[in-house]
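The complex appears here without one of its protein chains, the remainder shown in place.
Labels run A, B and C following the written order; every chain starts at residue 1.
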Amino acid sequence: MTSRQRNTGIIAFLAAFIIFILPFVFTFFMAVKSRQEAALFLFTWPSEWHFWSNLVEVVQARNYMLLLAYFNSTIITVGAVALLVIFGAMVGYVLQRRPSGWNKLIYAGVLMGLMVPPAVVPTIWVLQGLGLFKTIHGMILIQVAYGLAFSVLLYRSFIATIPRDLDEAAIIDGAKPWAIFFKVILPLLKPVTVTLILVQSIAIFNDFTNPLYYLPGRENVTVQLTLFNFQSQFQSQFNLLFMNILLVTIPPLIVFVIFNRQIVAGMTAGAVKG
Amino acid sequence: MTAKRRSPYPYWFVLPAAVVFTVLFLVPTIASFWFSMTRWDLFQTEFIGWDNYRQFFKEPFLVQGLTNTLIYAVVTSGAKTILGLLLAVLLTSGILWQGFLRSVVFFPVLVSTIGVGITFAALMHPTKGAINIALSYVGIDGPSWLSDPTLALYSVAFIDIWKGVGLATLIYIAGLAAISPEYYEAARIDGATRSQQFWRVTVPLVQPATVTVVTLSLIGGLRSFDIIWATTKGGPGFASDVLASVIYKQYQAGFYGLATAGNVILFLLIAIIILPLTWWFNKREVDL
Amino acid sequence: MKLIPSAALLSAFIVASGMAQAETTLSVLIDNNPETIAAFDALTAAYTAANPDVTFDIEQRAGGAEGDNLVKTRLATGEMADVFAYNSGSLFQALNPSETLADLSDIQGNVIDSFKPVVTSPDGVVRGIPFGAAMGGGIYYNRKIYEELGLSVPKTWAEFMANNEKIKAAGKVAVAQTYGDTWTSQLFVLADFYNVQSAVPNFAADYTANAIKYATTPAAVQGFQNLEDVFKGGYLNEDFGVAKFDEGMRMVALGEAAHYPMLTFGIGTVKQNYPDNVNDIGFFAQPGTDAAKNGLTVWMPMAAYVPATSPNLEEAKKFLSFVASVEGCNTMIGAIGATGPYLIEGCELPTDVPASVADMLPYFQTEGMTAPALEFLSPIKGPALEQITVEVGSGIRPAAEAAALYDQDVEKQAKQLGLPNW
Partner (left out) sequence: MTSVKLKSVKKSFGAVDIIKGIDLTIEDGEFCVFVGPSGCGKSTLLRIISGLEEATEGTIEIDGRDVTGEEPSKRGIAMVFQSYALYPHLTVRENVGFGLSLAKLPKDVIRQKVDAAAEALQLTHLLDRKPKALSGGQRQRVAIGRAMVRDPKVFLLDEPLSNLDAALRAQMRIELTDLHRKLGATMIYVTHDQVEAMTMADKIVVLNSGRIEQVGSPMDLYNNPVSPFVAGFIGSPKMNLYDGPVAAAQGCKTYGIRPEHVVLSATNGTWKGSVRHVEHLGADTVVYLVVPEMGEIVVRVSGDFKAAHGDILWASPVAGREFRFN
């Protein structure tokens, strides 16, 4: 490492500290302050530490709603991401491997899925007709429908890098289509799958608007909706609000720490070559 | 002739995804064209033709909302593209703590948008916010970031950039990794300076990543809603209203037909901007 | 696994067979204002104590426009809780009450007549009972500042502005504004309705019939003008653009500002956060041009409703008849105190009410000293009023232009409701 690289690193670190880290420090300070002190918004060292009591109060609030929310959000995220991986890879696979007139139609769908803002009220109308409104599995399917386009694109470009010889070797080995896909192709998609899991699980876990509409009801509360608990129209309990933000950030943080190294690899292989 | 053999890439692979997508995305989208022509209060619908569209274009703030949408999308996607590339170059140049800095830059992408909005609303508070207090130490009387009508939109855009630049950086880091070091070695042997290497090698060769970043951030910017809603709710007044927030307000007010018409308009706006752009990018890529 | 619950159920059945009723759980949807929560917790606890077979599952929703939307969506989709609390007046009318809400006319025994019209659907059926106290819309003032500067409660807008000038001269913030919660910006306009009505007595009816406009009625423009004047006078707190409602209450309670235009329920916040300062706050109606015609614009309380589709209709009505009883009323006062008169016959306020509530009560005791807010007389209220008042109050748009813009905004709502003449 040259001295230039070291000095640039130190300057970059200082800048990153001010721009990217301080806001999180602020969130943390707010989260541990007393209610009155938090309401002042000042970026100061907490005069009294209420970490544990604030934490307990947030967790216990509304009859342990946060725990229920973690549970619901986890089910929705895991379910939707699992389906997105399988469905997205299957579509991306056929799209890349089998050129035909249908592909134009599929691409049109993908492009729409990326661009078109979902029509909320007609969607509620459809969900109701199917008996899926206000259900966790309905929510999972909504997240799948909204996330498909991105998954398909990511997989399609990655599958383009897998030599067709592998499919053909499997065909000659007597593999049926599903066996080629699940035993040969799917295991090879691991790097891009990791990227997809990371991106989609964070998007779904952090989704606020969709559960707000498609998943009303106390028993269906999701993590982001718990932020509503403390941001009432009339009175704001900022210390609890910020503690809630802090708690809500933890699961994505865990995902990030686990997959950090593999993100760039997946992006290199997938998203960019599109 | 024997029967045609089945392809190893059967179309039923597409079926599960197609069913979910069609039922929960396409059908509502298509239905929205019908509902946008009705007066609809969720209880009854009454067909009123183009009235909702006429009403929408009569909205005194639509024109402003439209310009705001474009400004917001261009500012955020432009900044994410430029800053993303510069950060990616910096974070692949082997500087001290490079891995850690990459994580730091990417981390805001993970945080809940609502949480970021609430945090920055506090930091940008005109009198108590940390930003203005810091500015006052250097003798600057900081403005009211989120409630000054001339500034609010840009302040929200800043928050959006802060939150999103990590993703752009990551895509660029991936794009840079795909460039063979031999190009730089050849350029150095040819005597190219650092800035020449950047402009003549990096920028053209990283174009696929640029396409991804520009397209994604532009679509995101045009559709952007939650960060605006979490900070200014389109205010003060209508100063930071974008199309998505105008639509949302119609929706909240119970004007479902009108809101759905707005949805259709936003859809068309995005199509008008993105389709020619992707077409142009694709054409250029063939040229390369 | 499966055996155990059925065995438990069986034994429960044997025990319960002696009783006439089965267990009922009523689902309840209320807004997440802490006072609403506290009141409902007290009411349901009291009711369950008296009726052990009825339990409650209380769900909270956001307030404001977000909450409006949620209530409408859930009613329309048949997902509404058995009992829910929501605004009366024009917002009630927007729920399409004739079709979505149950008939509650047989449990109105104790309800004061003046409340009934604001929960009566277009077909003439009463479909709600009052929940909470009536409110006045006016101006809170800090009594210590008034004493210190020797000010007296203004009876005209001119006097009010003169007070503001003196307060400003004394280096204090004269008027707190909190546009961070946009709804609070409407007060100067909405609370001026007593004055509008005294100048144009038929305003509400003509307005509903599209026969009169805000922009062409000087008395109606005055509300917007007030907002503009206060801004131009430089009387506002520095962070008026982002401050929130509870900060406004804090400012007026702690003397950081002399005035805060608000509904009288605001005192509840002060009681909770700054109990020592409750009696530092006084209240007066928004003054008009004529000192002789000084009166209060009144907001009806929220109401509790039962959706027409509720499977527990009878139980829900029984519970609401308790809420609308004197006992229910006293339970609420016990839980959250008195912020204004309850609209239940025979429900007396305690004698030790906060000063600001005491300031308000005389208006109610004199005939003609109160007028309902416009939203209780007319079903139309433009959804963008909050944004428009923020604009006027921040100096972005002049009052006259804002009034014209508001007229345009109202038109959509009227069309949506299918009113004649629009």
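One rule holds in what follows: contacts are C-beta pairs under 8 Å (C-beta built on N, C-alpha and C of every residue); 3 or more make two chains touch, one makes a residue touch a chain.
Since we're looking at a predicted model, the values are computed, not measured.
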Option touching the unshown chain, where A:Leu111, A:Ala160 or A:Ala179 are the choices: A:Ala179
Sole contact to the chain not displayed, among A:Val25, A:Ala82, A:Ala169 or A:Ile250: A:Ala169
For subunit A, the residues touching the chain missing from this view: 163, 165-166, 168-175, 179, 183-184, 187-188, 190
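One rule holds in what follows: only the chains that are shown with their structure count from here on.
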Maximum inter-chain contact count - chain pair: A-B
Mean-CA-position distance for subunit B and subunit A (Å): 16
Per-residue overlap in subunit A, given as positions that touch at least 2 other chains: none
Of all residues in subunit B, the ones touching two or more other chains: 42, 125, 128, 251
Residues of subunit C that touch subunit A when the two form their complex: 31-35, 57, 59-60, 62-64, 67, 70, 73-74, 77, 79, 181, 183, 244-247, 250, 269, 272-273
Contact set on subunit B toward subunit A in their complex: 6-11, 13-14, 16-18, 20-21, 23-29, 31-32, 35, 40, 42, 90, 93-98, 100-101, 103-116, 118-120, 122-123, 125, 128-130, 133, 162, 170-171, 173-175, 177-178, 208-209, 211-212, 219, 223, 225-226, 244, 251, 256, 259-260, 263, 266-267, 270-271, 274-275, 278
Interfacial residue positions of subunit B with respect to subunit C in the complex: 39, 41-43, 55, 58, 60, 121, 124-128, 144, 146-149, 233-239, 249-255, 258
